[in-house]
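Heads up, one of the protein chains got dropped from this complex, but the rest are sitting where they should.
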Amino acid sequence: MIKVGIVGGTGYTGVELLRLLAQHPQVQLRAITSRKEAGMPVADMFPSLRGRVELAFSEPQQAPLTECDVVFFATPHGVAMAQAEELLAAGVKIIDLAADFRLQDTGSFEHWYGMAHSCPQVLKEAVYGLPEINRAHIKAARVIGNPGCYPTTVQLGLLPLIENGKKLIDTQHLIADAKSGVSGAGRKAEIGTLFSEASDNFKAYGVKGHRHHPEIVQELRQVAGHDDIGLTFVPHLVPMIRGMLTTLYARILPAARDTDFQQLFANRYANEPFVDVMPAGSLPDTRSVRAANTLRIAVHRPQGGEQLVILVVQDNLVKGAAGQAVQNMNLMFGLEETLGLTQIPVLP
Amino acid sequence: MIKVGIVGGTGYTGVELLRLLAQHPQVQLRAITSRKEAGMPVADMFPSLRGRVELAFSEPQQAPLTECDVVFFATPHGVAMAQAEELLAAGVKIIDLAADFRLQDTGSFEHWYGMAHSCPQVLKEAVYGLPEINRAHIKAARVIGNPGCYPTTVQLGLLPLIENGKKLIDTQHLIADAKSGVSGAGRKAEIGTLFSEASDNFKAYGVKGHRHHPEIVQELRQVAGHDDIGLTFVPHLVPMIRGMLTTLYARILPAARDTDFQQLFANRYANEPFVDVMPAGSLPDTRSVRAANTLRIAVHRPQGGEQLVILVVQDNLVKGAAGQAVQNMNLMFGLEETLGLTQIPVLP
Amino acid sequence: MIKVGIVGGTGYTGVELLRLLAQHPQVQLRAITSRKEAGMPVADMFPSLRGRVELAFSEPQQAPLTECDVVFFATPHGVAMAQAEELLAAGVKIIDLAADFRLQDTGSFEHWYGMAHSCPQVLKEAVYGLPEINRAHIKAARVIGNPGCYPTTVQLGLLPLIENGKKLIDTQHLIADAKSGVSGAGRKAEIGTLFSEASDNFKAYGVKGHRHHPEIVQELRQVAGHDDIGLTFVPHLVPMIRGMLTTLYARILPAARDTDFQQLFANRYANEPFVDVMPAGSLPDTRSVRAANTLRIAVHRPQGGEQLVILVVQDNLVKGAAGQAVQNMNLMFGLEETLGLTQIPVLP
Partner (left out) sequence: MIKVGIVGGTGYTGVELLRLLAQHPQVQLRAITSRKEAGMPVADMFPSLRGRVELAFSEPQQAPLTECDVVFFATPHGVAMAQAEELLAAGVKIIDLAADFRLQDTGSFEHWYGMAHSCPQVLKEAVYGLPEINRAHIKAARVIGNPGCYPTTVQLGLLPLIENGKKLIDTQHLIADAKSGVSGAGRKAEIGTLFSEASDNFKAYGVKGHRHHPEIVQELRQVAGHDDIGLTFVPHLVPMIRGMLTTLYARILPAARDTDFQQLFANRYANEPFVDVMPAGSLPDTRSVRAANTLRIAVHRPQGGEQLVILVVQDNLVKGAAGQAVQNMNLMFGLEETLGLTQIPVLP
């Protein structure tokens, strides 16, 4: 059994981690911390866990984190990097669901997250936890920067198009028009995400610049093997709890007009347990992955023209956060990659 | 033109007052205050008012409230009573949408609202602003305690049954099972009313005791002319923005079994412009009054038995708050009661 | 492995059965029928099942139902009774999620469902499948009438109060104010349950009379051991997909004023794996059981008065339909009662 600790379990990624880990056959939950709620049984805050999770929140300092095999950070940005070295020294692996170990460029991190990076040496060894791209490195990693929700959809939606050099699409003018459920904004008391503000309403946000933009571009460059990546990224807020759909627009290069893009995607993901390339013409909806770790992709080429339209859906809290983190844990500990992640989506 | 001031315009009753008053043909908006947002144009906070309301929020101390004819308080409880005497002295009328002038028993006020009542002398002259019961007094009033949203539905739903003594129903065992949209909780940054908490969810709250309970009982006793009123009141939170439906259960007394209750209600409200007694068998839905000042009632007697079931719907922000306040203003200033309140409900 | 057939798999209880059964460790799905969709792979209609359910819908006549160990009917009322005898003759057990085997009085069935009962002899041996009341009979049954969603909440919410004779509450004036998510109306093309009709809206329905009323009364009488049951039942439609909350009102008899009702409920359900009696003062919300087979109960006695308020929540598609059916199957086949039903609720 893998002994697991969670730092910061009062948010949506925290409770989702608890839901998944409490059902994982190889996991023993050892500690969950919350400075503010120390002493409160987890199931008092989240009655969905009554009878299933016996733990109470504990003070971060008093939690037996160093006795764990792995610690998940479901915290605001900046917490994981403050505790990483001590945990690593104790032999504990780390999976950070915040951004501390995503951006390799500490200057960029400071710019977008408004704080200096406090342990660049750990950052250097950290592995970006997108299994479909980095599986081998993840297996050997001690520290995982778990991808952001938007970046997961954009990368997996573009991966087959860009990993083979510059031959297929114009990589300088990519567009990602992304739509997320409100849970992506977290469980924070804020007016903007109140029911009476966000319900029966729709809007774009972060058009000037969003923290996930540099993360996406960094990884697309890595995969593409060149720096000619230009991306316009516009996120939108959908009045639903869970779910994310990203509509990707990429222009096909003249020399690639005869490519069978459907087949290209199908081949690339044929062996991926959590990526579903749907049949040609499909229109994936977010509920088709609700509460499950699956990401579905549909490839469209309207009127056979030069514009590709790639539709990608996932549950932002699962494949976009907690599920992907558990997938990474499975890889790091040599378990079956799908262990504890085989829930069928909840529909309707 | 009536010169109007609003104290506390950043909440949902505030913006709803602005929507109604900005379209009212006899109103001139003179001031709207907010300590926190002083200086910000109202339309920057609520873009729905762009081009329609030119005012900016002003500091409470600097707002020309004493130059107004009437001031609406769309504030937390306790604010109106602190400013009432000064305004009255300047000849300004007051309509308080909070609870400061609803409960005549200051002990009860202290118990339920956790603060002493600071101006019982003004309270004494205050009139409870439910026009269908108190129209004459409202016309002559200087201070109005605008009813709570739940109390409006319960009172108008029971009024015809109790105002004629104890002959029709058992008044000691009344049940009001009430359901409100989330906007009733106000525009406050709180976790419980976040979209991801309140959406796709339903619950009861305040079962132990709710502030509207003493208000309802006080008024029912007043109307009934006796104190034998027993009420079980259970409010629930519905995942919708606006709207309130209250299901009332009352047992018919043996001697009243032959009463035509449909006719009783129809007669009682025949001349009320904002109360619609629907045909027998109707099932009113909240959207049928969305954004309008109408309250609809349907009278049911399942299987012709001894239990009456009264269904009452209103928009909690209109007839349950801002619309009723404007209705009161119309009465206080001798205007047509429906002036500025003839919007047709928005459906769908 | 238990060989399972499903008749009528295109509705919400059908797809929910598929979700649960496809994850059940002792079940082998053998057939799923739909006259209209014969030939279509199930996962084409419900992409949530892609990669998890390989079956296609088959013509009812051609499906190998008689080779199954058990057949679930997720059909409109009237279908199960037409096929029951043939299946029983072939040694197949039957679990009907419609109403064919719920009402023992065929006259009442005809009155409420508008059709004659075509196999009263099977009806006679049918067992009402509420395990918390009928566990022993269910284990021995060949035919199960799976309870309606509303009846499940009302019965389990009143059971501890009535099963010990007439000593605790006034059973002649029970009130059940019930609220259901829209999926309870089924997956039928109807205007009344369109998103634009049911969203941001709330209403009561079936006030004159609802098919679940006779079912509830029949079972309450059975449990109480007498016929003095009077029930006013008012269902409401909540703008959410899944979930049901029933607010029950019962008057405590004078002689029972000193009863510890919290303890009464806690004791009654202490060994029930799917009934959770919450701590005193709890306010259960429907999302706390979303997509799980748990039913939660909270016992309230406002101001220590004579009125009991019992709050009951369940997922109408799980404990209210498909989950309860699987629970019954487990009992009928001697399996662990919770097998395949241990999913943790999905929150948020």
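Letters A, B and C mark the chains in the order given here, with residues in each chain numbered from 1 onward.
By our rule, contacts are C-beta pairs under 8 Å (C-beta built on N, C-alpha and C of every residue); 3 or more make two chains touch, one makes a residue touch a chain.
All values reported here derive from a predicted model rather than from experimental measurement.
Among the residues A:38, A:56 or A:234, only A:234 touches the chain that is left out of the figure. Considering the full assembly, A:284 is the residue among A:9, A:160 or A:284 that touches the omitted chain. Touch with the chain that is not drawn comes from one residue among B:51, B:254 or B:304, which is B:51. Contact with the undisplayed chain is limited, among C:17, C:204, C:241 or C:344, to C:241. One chain is missing from the display, and on subunit A it is touched by residues 173, 175, 177, 179, 181, 196-197, 199-205, 207-209, 230, 232, 234, 236, 238-243, 245, 247, 249, 251, 281, 283-287, 290, 300, 302-303, 305, 307, 309, 311, 313, 348.
Annotation for subunit B: contacts to the undisplayed chain at residues 12, 15, 19, 22-23, 46-52, 183, 187, 199-200, 241-242, 276, 278, 282, 284-285, 287-292, 296, 342-348. On the side of subunit C, touch with the chain left out of the figure occurs at residues 12, 181-183, 185, 187-191, 193-200, 239-241.
Methods note: only the chains that are shown with their structure count from here on.
Chain C has the C-alpha centroid lying closest to the overall centroid of all protein C-alpha atoms shown. Between the CA-based centres of subunit A and subunit C the separation comes to 37 Å, rounded to the whole angstrom. Centroids built from CA atoms put subunit C at 39 Å from subunit B.
Centre-to-centre separation between subunit A and subunit B, using Cα means, comes to 46 Å. Multi-chain contact residues of subunit A, defined as those touching 2 or more other chains: 12, 183, 187, 199-200, 241.
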